[in-house]
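First the structure, then my questions, so here it is.
A single protein chain has been removed from this complex, and every other one stays in its place.
== subunit A ==
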Amino acid sequence: MTRHARRRFLTYLVAAPSLAVATKIGLDAYAPGNADAAIPTPPAPADLVDLGDLLILAGKPTANMLVLSVNEDGDVHFRLPREEVGQGLTTAVAMLVAEELDTPLDRVHIQLDDARPELLLNQLTGSSNSIRSLYDPVRHTAAAARARMVGAAADRWGLKARELTVRAGVVVASDGRTASYGSLSAAAASLEPVALTVTPKKESEHILVGTPTSRIDARALVTGKHAYTLDLDVPGAKPCMVRRPPTVNGTVKAVNNESAVRAMPGVLDVVTLDTGVAVVAETFGQALDAKEALDVTWGPGTVDALSDDDIRARLKAATPSLDVLGVLVKKVEAEFDFAFASHAPMETNSAVADVRADRAEIWSGLKSPIAAQAAIAKAVGLPVSEVTVHVVQSGGSFGRRLFHDAALEAAVVSKKSGRAVRLMWSRIDDMRHGRMRPATHHRVRATYAAGQVLTFQHQVAAVETDFRHGLGDAVTAAAADLPTGIGNATFAQTLFLTTVKSPYNFGVTTQALTEVPLKMHTGSWRSVYSANTRGAEEIVVDELAAKLGKDPVAFRRAFLKTARQRAVLDKVAAAGDWGRSLPGGWAQGVGFHEEYKSCTACLVEIDATDPKKPRVTKAVIAADVGRVINPRGLEAQLLGGLTDAISTTLRAGLHIDRGLPLEGSYSQFHYARQKDSPRDVKIFVIEGADEPGGAGELGVPAAVGAVANAYARATGTRPRSFPVNFDVDFTPFPR
């Protein structure tokens, strides 16, 4: 045993206690609210098994390979095999650990795990799945640790474990003797492993879990002490930036002034990559000047001839037609377009790399680090075991950091340059050559008769989403557990069908995806297909209600499937004073969404007196995500989803012009600012039962529907193309 190992106690559980996955929900759960009001719609595939269920199943063999240690000072350290990007996961997990161990929250420290290939399919942060997949394993691990602490105290005192209790990290005997976790950690380490019959606390006994709790890293974040990737002190690591081509996926043909650029102040090296030309310098200011000074002859990219009009036409052509109907059938039909949208996290794509002849060390914000490690090992010609990949808490993601492109570039530059580098993408490159949510086209039709909706059809065409970041392996591994109804769908269609579903009893309901393969830098963007797909459907729901002469809230109430769904809708209608009178040019709008075993409703008020400058003035949100770990963190996620929806519905998108996005900064990609945000926001968490549902992406689609519906009612228009105000109101940066 090493000295280090003697000083602390480890629990490292390999065998898995039983986990409940893929709960089947029968038709009986879907009795409509009013039996006369709606024609029941059978469960969709995503009602039976959603993407999160598949990821839990795929990760199950290694789900309990979690590492928790208690030091002699009593501090608890937990290694989290996920990424923190602002979603508050480290706080929620620390709460679970503190709860099971009966120790104060501030004694629990969460460290993001390095890439651990032995975790196989269980180190991917996405699909709103972290709490869902970790809730049971984290509690079991911490409960086992607590049992060992109590066992060590029982041995010391010659008492039975059941005679002991734990208070604030101190084991207490009935005769008043006490022993702190710190004093027991060495003895606990030498105990025989505790049998896996250890069960976590009953949820009714939770004290901390379920209580609004502030972020464990809040103080570091407000004092500037938190170190993001480029704030790390890696000895000798020099600033590095990359000059990128004038079109997406363009190639380097020749660097025409390399020696002149090498002679510029502070420049240390110039390295040609597959993706551009990198400059290493003493400061980022000098690296930026030098990369701008490069004269490069570029080869063509992959979509040079394409602009928005072409892409939209291709999407429209790819959208399957809906069935021919008789002329007497009453229907609502609509087609929608959604623009590309940048992930645009505040911290641009970045990584630190130190690649030596025999080993490599990488630091980056990575949501799929095992895939990154494999790609980097291959690129620098080292065995995976010699490539250490540190996962760094990072400045936003929204899906972006599923990809490891910055880490790969940094590793290649470090190897070629023979020095450690800190590589940073410029904001312009981050928007133009970074990832984006694919543009989509939608064809929706609902038919109705005698006050009932008979059919609901939705055909979606999307530019292909790049999922090549490890998600495919996980879904493939769990494919045998897919419900019927998916059959031999393509990978993207499988993701679509396991994430998108209609919450309404609209009779025969079909939702389908067709992809248009264009070689662009796409990727999952918070809520993946649902923001556009379900957002468009919520608009159609309002139009259906109008055709049937119903109020939008009353209509939804009548056609939603469960009491749980109606509860969140009722909450926003009551708290938001639905139907109150507003001045001309103002209106309310409502939206509903359900995914990953959670549901939410959103009510907004909009001031669209100037339709070109609408402002959402108020928002009321209610959500039921099942078991809630941290209501305060959940509210933060819903607030973020609301802002995303306001932005992408009203103003924020990317224009593609001859193979490149025009937008290059936040002055052009109009993500909301303070002046675009509501001054009044109320969020209600409705405590649900059972296991936790997904919550990280939940808020976006309902809010898209609410904002679009409010805008439509305020302006008397039928918005069909999003964002609604999408002029090129800027001079693009040079290519």
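Please note the rule applied: contacts are C-beta pairs under 8 Å (C-beta built on N, C-alpha and C of every residue); 3 or more make two chains touch, one makes a residue touch a chain; residues count from 1.
Basically, contacts and distances are computed from a predicted model.
This complex has a chain not shown, and the name its UniProt record holds, of "Tetrathionate reductase", "(2Fe-2S)-binding protein", "Ion-translocating oxidoreductase complex subunit B" or "RNA polymerase sigma factor", is "(2Fe-2S)-binding protein". Within the complete assembly, A:Arg632 is the residue of A:Arg632, A:Arg658 or A:Arg720 that touches the hidden chain. Checked against the full complex, the one of A:Gly301, A:Gly395 or A:Gly694 touching the unshown chain is A:Gly395. Within the set A:Ser581, A:Ser667 or A:Thr731, the residue that contacts the chain not displayed is A:Ser667. Only one of A:Ala344, A:Ala360 or A:Val421 touches the absent chain when the whole complex is considered: A:Ala344.
Interface with the hidden chain, as seen from subunit A, comprises residues 85-88, 214-215, 217-219, 221-228, 230-231, 233, 239, 265, 282-286, 288, 344-348, 394-398, 424, 426-427, 632, 636, 639-644, 647, 665-667, 671-675, 677-679, 681.
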